[in-house]
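Note that one protein chain of the assembly has been removed; the remaining protein chains are unaltered in position.
Coming up: subunit A.
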Amino acid sequence: MDTLHDEKHRIILNEHKIVNNNSTSPTVLDDKFDIKKFRKIFRVVIVRHENYEMEFDLIGLHPFLANTFRRLILSDVPSMAIEKVHILNNTSIIQDEILAHRLGLIPLKADPRLFEYKSNWSAAANEKDTLEFELKIKCSNNKDSSKKESSRAEDIYKNTNVYSKHIKWIPTGNQKSKFKESDVGPIHPDILIAKMRPGHELDLKLVAVKSNGRDHAKFSPVATAFYRLLPDIKIVKPVEDEAAYRLQKCFSPSVITIRTQNNKKIAVVKDSRYDTSSRNVFKYDDLKDSVVMSKIQDHFIFTIESVGAMQPEVIFKEAVTILKDKCLSLLAELNS
């Protein structure tokens, strides 16, 4: 990253406050806004994509747009979650409502794009808007003699821990042909739902529906989605020797390296991207003025941590689609 490239708008992290905070770049609402120019500068760079987590850069955007995507991902992109629990039998120690609440929070493997919103709660469930599961489990004494001496509850009893893997999918209608067994069910098999002792029994019918995060956090497709501005650190006064090492410690590892120059150790900024904006330089009065910490105002490092039902890029695209739909419907409203 070129830190000397100075036509970018920056915010400066001072000791006690952030200055130059307000974005001056033109928005769609301004007359200055030029779609051609925007197209030229706008870039998306995918930096990291592993499992369900993705980090990518949105460059050349106004904060309100980046924030819109974040907000849409958090509470408008739909996903499937268990919403209703029919308790046929629950003799375990955990209360019915708490059990239902816990079950609701289990992330489900089911592509919400293939389902419809349930429009009417009184209507009967159909294959297009609901997934049905069942959880039938009974705890008993373990007859296996090899584990006799053990005092662990897992060995003495059978089914003492109820995990999410015990949830079984029951296909309704044409779901059996539409989905594979591996496509539906809890994402993580090892989520502890309840603990039981011999004689305890659970017999539940679970109904999962599609909804969004505004309804309940369990419908949010992400653990979290957020962004931060790209940090940009400049050393304005040379920092040497002991102070250089001290300076290095004030930032995240790999932000500052020490270079030897004229028999002197000089601190140089290597890569400020992963700095955590901890501003620990301000602890030292002598270093305080030798560094300027800033952030590029239109460079967003966006992170999406998907819960697992959808890939992060899919979630982002969904968010874009939702925004588009919202804009279209607004336009339609305005034109009518």
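Things worth noting here:
FYI, a contact is a pair of C-beta atoms (placed from the backbone, for glycine too) under 8 Å apart; a residue touches a chain by one contact, two chains touch by 3 or more; residues count from 1.
In this section, contacts and distances are computed from a predicted model.
The listed options are "Sperm-associated antigen 6", "Ribosomal RNA-processing protein 7", "DNA-directed RNA polymerase subunit beta" or "Cyclin-like domain-containing protein", and the UniProt record of the chain not shown names that protein "DNA-directed RNA polymerase subunit beta". The residue touching the chain not shown here, chosen from A:96, A:289 or A:325, is A:96. Residue-wise, the contact with the chain that is not shown comes from A:252, picked out of A:140, A:172 or A:252. Between the chain not shown and the residues A:170, A:217 or A:331, the one that touches is A:217. The omitted chain makes contact with subunit A at the following residues, 11, 13, 16-19, 21-23, 63-64, 66-68, 70-71, 74-75, 87, 90, 93, 95-98, 101, 105, 213-214, 216-218, 220, 224-229, 249-250, 252, 276-280, 283, 295, 303, 305.
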